[in-house]
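I am attaching a structure below and will ask some questions about it afterwards.
Left out: one protein chain. Kept in place: all the others.
Moving on, here comes chain A:
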């Protein structure tokens, strides 16, 4: 298949000859490379060296790992996109394929657009399938054997040969490659030397035997200076670290595991005191019910607590989520979305948990969601989530996805939080003496957020009874109609308070266009590129609002109100963001909403968006 969507349509190769190809104008710093390998073949280091060397040449770059739910043996693809314009969405067409997987090699070359490049093991003889693709056969096995006498390492080292071949073909700066490689094998000098020899062997082979026939080249830029490369899950983990998380629970599930795995590394390094004692606790729970139960128990007793999961875990957390809402307990839950329903496509990306989280649990329940759209926001929203959950005394969900969480992204460095931790409304023993007690669920300040005490507060009036059953302002059991209704109305008002505290959307609006686009999370990358395409290719101007939280803030309403048509762009089948908006908007605005959805498990690309937009606009 390969993961260019072209394959999905089974495109027939377009006719053409190699002469047409080599006469083309150079394409500089604007193409994509796809490495097709087998899961478990250890190509990750090679791919990350490629990514980092392009980054090292100052060229904006992004990488995506499209992998199967499997430990070893199934096909996997890694795509790298260099984009002088800084576009980081998935590019629909693949320009260069490195076909390292014999099983998929034929499909991989068949799925290329005309004029693309294929690099492959000579013996695969792929040129027979396409006369309109530039073919670079490479005797990988022979080259590997020459640099790597140890047979059992050859499978790994072979990957570095393609790094060298690609480097030569696209004019990658070998200094940048070496820096990236030495960084990759920082503490392993021998491995670094061996791999570097393989890169050089690939490079030299290409220099001697593969005269350049394609237009794709890199040229040094200065667009990545000062930038970092990080995946969204590591960024979220860093956010939790700097939010002062103290209790972390989890049950492993792709694509969320690396949030906690990376957090554990950070905690061990930065949160163990000189006497060797930890200022944190991490528990691998028996399931997600227990994971979230621990989070809420810890939140109740004063800890900054969190768990990370994905769709199936969210489903299991439903009952506790309702308890957290109703009994007003803090706790942060990261959902790194993957494709559902059920087990779905566990290693593919989607934005399809929005509705289930918004109303997770039975009864009238609703939850605060933060929707990061970049690695920097994964970090910042993790910090915000801990402040918000303690301020609002309700679970807060940070809803990321596999694309953001598990892929490497360029970013501005993260900033140290300016504000101190907001621990919310907690009364201590002196407060209780001064106030002569308190009513746990009373709205004292008019913001519908009550005061709480923590277990262990040394005062005879500190305690209260936390329950998921009906309770009055004093936390006593009640089934009185007015008590219940008052409580539910206060919780609703508290949600209105949340509306004023959550991150505001990012709005790009110049008042000239009557057409708006609303998206969230990783759809942002396709929208940014898509709006440029619409402007350049169709002369259509659009305004854009990126939602960053639920409940929606005032700006979202205003944005819809001030446009004639608003396209809601998202990565799910059921138009989940649009559905949530419908519940929030006045009737006259609902009719303006249109839907653009992408849900095939691959990250959304700009072309899919613009094609659908153009179709619906009738352009």
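In the analysis below, a contact is a pair of C-beta atoms (placed from the backbone, for glycine too) under 8 Å apart; a residue touches a chain by one contact, two chains touch by 3 or more; residues count from 1.
Methods note: contacts and distances are computed from a predicted model.
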"2-oxoglutarate ferredoxin oxidoreductase subunit beta", "Carbon-monoxide dehydrogenase medium subunit", "ABC transporter permease" or "Lactate utilization protein C" - which is the UniProt name of the missing chain:
"2-oxoglutarate ferredoxin oxidoreductase subunit beta"
Among A:302, A:373, A:395 or A:521, choose the residue that contacts the chain missing from this document, as touch is defined above.
A:302
Selected from A:285, A:506, A:540 or A:614 as touching the chain missing from the view:
A:285
Touching the absent chain in the whole complex: find that residue among A:62, A:159, A:246 or A:365.
A:246
Only one of A:323, A:368 or A:534 touches the unshown chain, namely A:323
Residues on chain A that touch the omitted chain in the whole complex?
226-230, 238, 241-247, 249, 266, 270-271, 273, 276-281, 283, 285-287, 289-305, 319-320, 323, 413-414, 416-417, 420-421, 453-460, 462-469, 476-477
